[in-house]
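Following this message is one structure expressed as structure tokens.
All protein chains of the complex are present and in place, except for one that has been dropped.
Right after this comes subunit A.
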Amino acid sequence: MNTVHQEPMLDGGLFALLLIVLEWTRPGLPSPLRPICDLRVLNHFIKEARDAESAMRSCREGCSLSESVTVPQTRVDFDIWEKKNALDQAQEVQSGLWLLHQALSSLRASVTNTALHSHLDNSIRNLLSINAVLRSLNIQEYTPPASVVAGDETWQVSSATDLLQVYVNFLRGKVRLLLLDAQACHQDVS
């Protein structure tokens, strides 16, 4: 008889415990004003990328790419962009982020200026955070192809400043548009 009475109690307790655990293990995101869709995080990343770019511009020595890297195209034609479906957009952004990650890592390795190291480290960290944000919006992750294919959406840069400029433009453009258009936080835009 005692066990019969205690079972509901136990169930309730287990359920509560489960909720608590799930709450803990939820992907950590800064609490946004609008659920998930707050772009202030991205703005912060963009500002930091701009700082890195301006720092790179003022660098004279020890800030050059050892080799040319592949970077995504950053241009956005709104007519074309709007015609693309969400998946293509996501694919474009994810591949671009991956490419940038590779390029920045390469740059980080070749740059000897210690002042730039912090900027570059920051940028790389931000890229990973953006990946997390995209994941939270249920945007599929990018699986890099076995071999890098130079497509329409990529081009080669050999200058550090160009690389960082691309990085900034990419964040400001495509990444932002994708986040804005994410179905998870779909807004009625005019």
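Note that in this section a residue touches a chain if its C-beta (ideal position, glycine included) is under 8 Å from a C-beta of that chain, and two chains touch if they have at least 3 such contacts; residues count from 1.
By our rule, contacts and distances are computed from a predicted model.
Asks: Name the absent chain by its UniProt protein name; which of "Erythropoietin receptor", "Immediate early response gene 5-like protein", "Phospholipid/glycerol acyltransferase domain-containing protein" or "Cleavage and polyadenylation specificity factor 73-I" is it?
Replies: The record names the chain that does not appear here as "Erythropoietin receptor".
Asks: Which one touches the absent chain: A:Lys47, A:His117 or A:His186?
Replies: Checking each option in A:Lys47, A:His117 or A:His186, the one touching the absent chain turns out to be A:Lys47.
Asks: Return the single residue from A:Ala55, A:Ile124, A:Leu137 or A:Leu180 that touches the missing chain.
Replies: In the full complex, the listed residue that touches the missing chain is A:Leu180.
Asks: Which positions on subunit A touch the chain that was left off?
Replies: Counting over the whole complex, subunit A touches the hidden chain at residues 39, 43, 46-47, 73-79, 155, 165, 169-170, 172-174, 176-177, 180, 189-190.
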